[in-house]
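Heads up, one of the protein chains got dropped from this complex, but the rest are sitting where they should.
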Amino acid sequence: MAGNQFGKLFSVTTFGESHGAAIGGVIDGCPAGISLDLSAIQQDLDRRKPGQSAIVTQRKEPDEVTFYSGLFEGKTTGTPIGFAIHNTNQKSHDYSHIKDSYRPSHADYVYDQKYGFRDYRGGGRSSARETASRVVAGAIAKQFLAGIQFHAFVSAVGDIKLEQPYTELDFSAIEKNPVRCPDPKKAEEMEAYIRQIRKEGDTVGGIITCVIQNVPVGLGEPAFDKLHAELGKAMLSINAVKGFEYGSGFAGAQMKGSAHNDPFNADGSTQSNRSGGIQGGISNGMDIYFNVAFKPVATVMQEQETINNKGEKVTMQGKGRHDPCVVPRAVPIVEAMAALVIADYELMRRTNKI
Amino acid sequence: MAGNQFGKLFSVTTFGESHGAAIGGVIDGCPAGISLDLSAIQQDLDRRKPGQSAIVTQRKEPDEVTFYSGLFEGKTTGTPIGFAIHNTNQKSHDYSHIKDSYRPSHADYVYDQKYGFRDYRGGGRSSARETASRVVAGAIAKQFLAGIQFHAFVSAVGDIKLEQPYTELDFSAIEKNPVRCPDPKKAEEMEAYIRQIRKEGDTVGGIITCVIQNVPVGLGEPAFDKLHAELGKAMLSINAVKGFEYGSGFAGAQMKGSAHNDPFNADGSTQSNRSGGIQGGISNGMDIYFNVAFKPVATVMQEQETINNKGEKVTMQGKGRHDPCVVPRAVPIVEAMAALVIADYELMRRTNKI
Amino acid sequence: MAGNQFGKLFSVTTFGESHGAAIGGVIDGCPAGISLDLSAIQQDLDRRKPGQSAIVTQRKEPDEVTFYSGLFEGKTTGTPIGFAIHNTNQKSHDYSHIKDSYRPSHADYVYDQKYGFRDYRGGGRSSARETASRVVAGAIAKQFLAGIQFHAFVSAVGDIKLEQPYTELDFSAIEKNPVRCPDPKKAEEMEAYIRQIRKEGDTVGGIITCVIQNVPVGLGEPAFDKLHAELGKAMLSINAVKGFEYGSGFAGAQMKGSAHNDPFNADGSTQSNRSGGIQGGISNGMDIYFNVAFKPVATVMQEQETINNKGEKVTMQGKGRHDPCVVPRAVPIVEAMAALVIADYELMRRTNKI
Partner (left out) sequence: MAGNQFGKLFSVTTFGESHGAAIGGVIDGCPAGISLDLSAIQQDLDRRKPGQSAIVTQRKEPDEVTFYSGLFEGKTTGTPIGFAIHNTNQKSHDYSHIKDSYRPSHADYVYDQKYGFRDYRGGGRSSARETASRVVAGAIAKQFLAGIQFHAFVSAVGDIKLEQPYTELDFSAIEKNPVRCPDPKKAEEMEAYIRQIRKEGDTVGGIITCVIQNVPVGLGEPAFDKLHAELGKAMLSINAVKGFEYGSGFAGAQMKGSAHNDPFNADGSTQSNRSGGIQGGISNGMDIYFNVAFKPVATVMQEQETINNKGEKVTMQGKGRHDPCVVPRAVPIVEAMAALVIADYELMRRTNKI
């Protein structure tokens, strides 16, 4: 399997299966001299971990990270940062229902086809548990990027959505409800809806919006590695993501140029920001903002017809403790991937000029 | 500037500014033994080139590609394929209006900030002229991938959109109208709308849909390099793109899991295809389909207020011959980038198993 | 710090400082379906570990590897293989002599200059302890490459050298003496010399020769990534290595072409093998062989004048338990790096042709 590394200069390489001994990774290229606040890293992990509220999966995974290298006397040394999150909950599960059968809209079938067999325990490598490693790396990237703020939040659950622009939201309200939606009223509606969906044994999709503030001008490489192209890849690499748009996004495709263009102020800032903080692939100093669409979790607590690895029709009943809606826990993952992209491009930016 | 290379195993590295001597590139990793049809490559270039119809820019650029290496007796040799498209139209243009001033929603300002100065002629490196090199590389990738079909088409111009699913369209109709929309009636509406937009001196955005058929099972790397993540990056790296969604896309975020899941047939194919041909980042053999949103072209033939490089307010009048709507010419670019991704992952797939 | 990853398709990313909590890494791109013999991996680690004989450092480091992922039911799954070697010997050492002072011909000074400070415990990241992670990855690469043999051995210690060509050696004798020299008589001389050097509180350099047999024709990329160029980089990346030559090597620079050329046999094999199994950067199926020169270990048990981080002259006395000669323990490291290169190029080879 290729593709377990993200980033060119500030990179993370991850390993680990859902129900294996541990997940973890190696962060390479992190500059020396960052005074790391380890509790802030654990805090981001806690925002992602199962069991944190009534509307997420009730699995118990403490997700405590252990660092093996790259830190000395509280600071990054410039050497690679090895870390692991050990699985404390490796008791013998019953996997008989997925060992030989393919869960619909999961990766079971394609893994078997691609690799010849698979580690079927808990989804193996295809489980979103892998994203905990990304959160660790992203939390370190955030500390490297002190001064830049990453605000991700839930802007839609099913068809309940925020209608106001992000500029009218109070980001300090995001963490005040289990949905991570900064509009308290909508948050309540969303929460109620997720509870109902869970009762139905069903799941529902949603949208996360991310706003990055105080980004310096000049991040991004103009051709294939446009800043938004890498942000898009980063987001689309998160489990269950089906779409990405930044700035005016899909709505921009309906607009006229005369209405879409962002007029300049004298200082180079712009009066509107349909560009989403990026022009020609390069950050222009305005807020970067984008939306990430998540499909509903594929594991539903309902009977489904499916096939086994002999091509026989079988009936499958979802088991275990799963999220009825993935977006509340995905908020720190979106932030982490955004921070990894910005960190990588910040290092790249240093090589622009003589 | 980094990021002028795309692809890890089947890669293209491009060079060239809009009004420089030539654009071109190097294709590396193309397998040996492909009998290349050079006219098919030129044909894709012709689908992208200016002046091809009344609804695109009337600039004259023949865009003829010259190959310097990597071919022998009609076949690829496995060595790098160097190529160039010479600019025949390097007459002295008048750039005085953009030399010191920043066109709104263009890359002029950020280039100056990032690099200290810029080649202002025709947008320099930020011009979409660079995509002609991508079309050359993509056309070769398509020939490597004989058996896989790439069908891109215009599915929306402004708020005129195709409503039917792609399965009800006749792909053979795509090239029969200048808009490249397979629905003849909608194509006429779109064409009329683009003509009107041009008369207004304005521009409009649109959406391109791409369908890839006959993709083998097993393309894609499950973590960061999910197949759709790389497709997303590829599309977002095209000039003017603001959004990407595949399969159920943003609409999928509103759905319930019970309705979203794709039930299997006995042979591993699925009855529905909301997964968009990709599960867990790996192709499952079903059609891959996705939408790409393009913003309206920033150069409008209207007076705009803007600033110059001293931070002074100036008035700018769009000049030259520009596209009122970019999507008809972007269709072959979308196909090219899609083919480059699939070619790269096809080579990667060969390394999966012992 | 960049550069903690080796390999493009079959890669390893390592982490860890000498006296930190653990060293380890992630192996990415290992094909699925290899039945791994874990004891063979530990055996290679044991060949590298301290304390294995009287002529190496007497430190006690069991160097037991723990695998966290990528294996299921005894086979590689194609997913990344995470592993760690925990340090069992983290008792409080006395580092006062190196904390502020720079050991001559060590990396202390340049680390401080490059990173602003350093983890001085036992050499930190610059310690050769990092190579244990390489041995783990290389041992897995060897199992992927079943059928190809890697024979590394000590061919010189100081000025005691093997004079015969490798074809006259019995590789099965390599592991029968602590020096890992296949000529029993020379091995005794070398061992005696190393014992004497140790008594003097001094160290001595040496040469390792490596022979790779049964390599298929066609490994290697002809321009920058010639097979021997990557082998050279791999060897030069091992601590204390000062030189690399393959085939006729430096001696070949004195020869005439008429005497140097390797005449072909009818089957494409060659009668002589001054090419060292590689022509034009591509393996030709003959034995690949090369020499790797190691400098004497810089830590001597003698007083040395040096400077501290204030630029003051200080006297330093070597402490701890160090190798008088590094080559006996470096034999498995050379094999491991060779196996990593061959594995990477074997995967690359699969992409040559349609």
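Going in written order, the chains are labelled A, B and C, and every chain counts its residues from 1.
What we mean here is this: a residue touches a chain if its C-beta (ideal position, glycine included) is under 8 Å from a C-beta of that chain, and two chains touch if they have at least 3 such contacts.
Treat the numbers as computed from the prediction; the structure is a model and nothing was measured.
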Pick out which of B:21, B:54 or B:146 touches the chain that's been left out of the picture. B:21
Identify the residues of chain A touching the omitted chain, counting contacts across the whole complex. 8-9, 29, 31-34, 78-80, 144, 222-223, 347, 350-354
Note that chain C touches the absent chain at residues 1-6, 8, 14, 102, 104-107, 109-111, 113-116, 125-126, 130, 156, 158-159, 197, 200, 202-207, 217-218, 220-226, 228-230, 232-234, 236-237, 239, 242-250, 252-258, 260-268, 270, 274-276, 279-284, 291, 293-300, 302, 304-307, 311-313, 348-349, 351-353
Considering the whole complex, not just the chains shown, which residues of chain B touch the missing one? 1-5, 9, 11, 13-17, 20-26, 28-29, 32-33, 66-70, 72, 75, 77-82, 84, 114-119, 124-125
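Definition applied: only the chains that are shown with their structure count from here on.
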Fit chain A to chain B (C-alpha, same chain sequence): the rotation, rounded to steps of 5 degrees, is 180
If you count the contact pairs for each chain pair, which pair has the most? A-B
Rounded Å distance, chain A centre to chain C centre (Cα mean): 39
Just curious, how far off is chain B from chain A if you go by their C-alpha centres, in Å? 26
Can you list the residues of chain B that touch 2 or more other chains? 8, 222-223, 351-353
